[in-house]
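Provided herewith is a single structure, encoded as structure tokens, for subsequent inquiry.
Just one protein chain is left out here, and the rest sit where they should.
So, chain A:
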Amino acid sequence: MGLSLRQRLLPLWFAGPALLWLVVFFAAPLVNQLSVSLMSGNSEVGYDLTWSFSVYSDALSSYGAEFARSVVFAGAATLIDLIIAFPLAYFIAYKAGRFQAFWLLMVVMPFFVSQVMRTAAWKLLINDNGFLVGTLRDIGLVSADGRLDATSGAVILGISYNFLPFMVLPLFATLQRIDRRLIEAATDLGCSRFTAFRKVTVPLAIPGIFAGSLLVFIPAAGDFINARILGSPNTTMIGNVIQNKFITVLDYPTAAALSFILMTAILILIAVFGRLIGTKTLTEAAV
């Protein structure tokens, strides 16, 4: 309307540099990635864009097992984290009292140590001759010659561990925002505490559950640190394949196709979640 040119350009000056940075170093590489995936050739003679879409079907048929494993491992870790995190977040939101900030600090504390370092620490904690496996063998949870190291269980444990705070924080934020009077009203109107929990607290916490699940599932599905350090060649995930193709084998088209499939699958998942609960609640709960 009556805005001067300077005022109208102001948002551009504020938003421009950061958006430009994201366009150049995030969006452009993704577009480039798409074109790389349609190239053919090899690392000696170089690659040319030949629009060979077969790389996608080849990638899917060759690495279906790794894709499936990523989904299963990430799904299992998401479920485990939800089971661990919900009571924890509930406790911090309602029962921690004046120690709330202290409990939250304990939850985010692992972030202050490098993820690689923590995973390396787990590698030693679950060592065959370590205290943990010894105890598990004594109480019979692991057979006498059984092990934890280099198993699928170890990879799932590592992933669940790594991304647990991402489940706790959005759950905590959502639970804390619930109007406690709604729960009081439910119990006053004759609901048992459990029914009030099931019919009032849980439905109101659903945005947090969804956001937490996405925040765990997305990085978990693309993870390769845990499978590499804690796993064995039998627990390879799709992230390991992408990394290996890119860094070691130099098969760029396949690596690009695989990461594009992964990215698309995850975006579809987010879109479905967004449809289910509305993107606004999703982004809000994630914050």
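In this text, a residue touches a chain if its C-beta (ideal position, glycine included) is under 8 Å from a C-beta of that chain, and two chains touch if they have at least 3 such contacts; residues count from 1.
In the analysis below, contacts and distances are computed from a predicted model.
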{"item": "Choices \"1,2-phenylacetyl-CoA epoxidase subunit PaaD\", \"Putrescine transport system permease protein PotI (TC 3.A.1.11.2)\", \"YCII-related domain-containing protein\" or \"Peptidoglycan glycosyltransferase\" - which one is the UniProt name of the chain not shown", "value": "\"Putrescine transport system permease protein PotI (TC 3.A.1.11.2)\""}
{"item": "Touching the absent chain when the full complex is considered, from A:10, A:141 or A:202", "value": "A:10"}
{"item": "Residues of chain A in contact with the chain not shown", "value": "10-15, 17-19, 21-22, 25-30, 32-33, 36, 84-85, 87-88, 90-92, 95-96, 103, 105-107, 109-125, 127, 129-130, 161, 164-165, 193, 214, 218-219, 221-225, 229, 239, 242-243, 246-247, 252, 255-256, 259-260, 262-263, 266-267, 270, 283, 286-287"}
